[in-house]
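One protein chain omitted, others in place.
== subunit A ==
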Amino acid sequence: MSQTSIRTARETYSKPNGIVRLLRQWDIQLMVLPALLFIFLFSYVPMYGVLTAFQDYSLFKGFLGSPWVGFKHFEMFFNAPVFWDIMRNTLVISLLKLIVGFPAPILLALMLNEIGNRTFKRTIQTISYLPHFLSWVIVSGFVLSLLSTDNGSLNILLQKLNLIEEPINFLSMPEYFWGILVTTGVWKEIGFASIVYLAAIAGVDPHLYEAASMDGASRFRQMFTITLPSILPVVIVFSILAIGNLLNAGFEDILLLGSNPILRDVSDVLDTYVYRIGIENSRYSYATAAGIFKAVISVGLLAGANYVARRSGNSLW
């Protein structure tokens, strides 16, 4: 009884307070305005375009002139012979990226944190996050020439070490593609992604470590009982975001590394399919329908992950 009255009282109290508080800090809120405007203009206004998924959109007739066709394009997409291949590739590639690519920067951050020599630590940090600033075009160029059969560095190395006799055609064998893709992605992003975790680690109260070492905890023990639990909220928030991104298996990297048609069985994901059908074949409505399908599933996954995380008290909302 008393509890509910307190709650209602708080609610009635907090509502006007919210507006009053907003008005009171209007100058600070004004700062957010350009960003809001930006998001509204570039993320929300173009969204009316998703309606073309329900049309037979024609470039010439435009949005208003094109006929409405309901769920035709969705049906075609679900019945397309490549649908299940694409779904499998999308899920497998993004799950691999999640399983390998998500913990990797955390691991790197933990390892960097244990390095005593500051110069050495900084050097590693700088080197490891530089690849983030290279475009995929350049990275794929590296990978292609590194792995190529004629004069590829890796093949030459393996041959010189007498591990293989004939060069392996890494780029034309479907079984290697996922590995190449995930490794390249980790190599490119590990350093940059670890910055967040390093920052979180830096925020851990040093007294905790002092107390732990007084109690005789080893470095390893400290890492598991102090560092990891302390950065757990950050890890959870990022994992929710990563799960929401699950269907974003990648686009540029796959497009550039998996252009070989023999790899299409394992390389074609939702985004590359949408690109190929939509832009290359001008089937805009169909591609938009596939894009919407992806967005709907992604929102569902995000909400699901958030629901699970809420139980631990670290959810996004």
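Throughout what follows, a residue touches a chain if its C-beta (ideal position, glycine included) is under 8 Å from a C-beta of that chain, and two chains touch if they have at least 3 such contacts; residues count from 1.
Going forward, contacts and distances are computed from a predicted model.
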Listed names "Glycosyltransferase family 2 protein", "Carbohydrate ABC transporter substrate-binding protein (CUT1 family)", "Energy-coupling factor transport system permease protein" or "Carbon-monoxide dehydrogenase medium subunit", matching UniProt entry of the absent chain: "Carbohydrate ABC transporter substrate-binding protein (CUT1 family)"
Out of A:G62, A:G116 or A:P206, which is the one that touches the chain we can't see? A:G62
Where A:G18, A:P34 or A:P206 are the choices, the one touching the absent chain is A:P34
May I ask which residue of A:I164, A:I279 or A:V299 touches the chain that does not appear here? A:I279
Selected residue (touches chain absent from view) among A:E75, A:E210 or A:D265: A:D265
Given the full complex, what residues of subunit A touch the hidden partner chain? 27-28, 30-31, 33-34, 37-38, 41, 59-60, 62, 81-82, 144, 148-150, 166-167, 169, 171-172, 259-262, 264-265, 277, 279-283
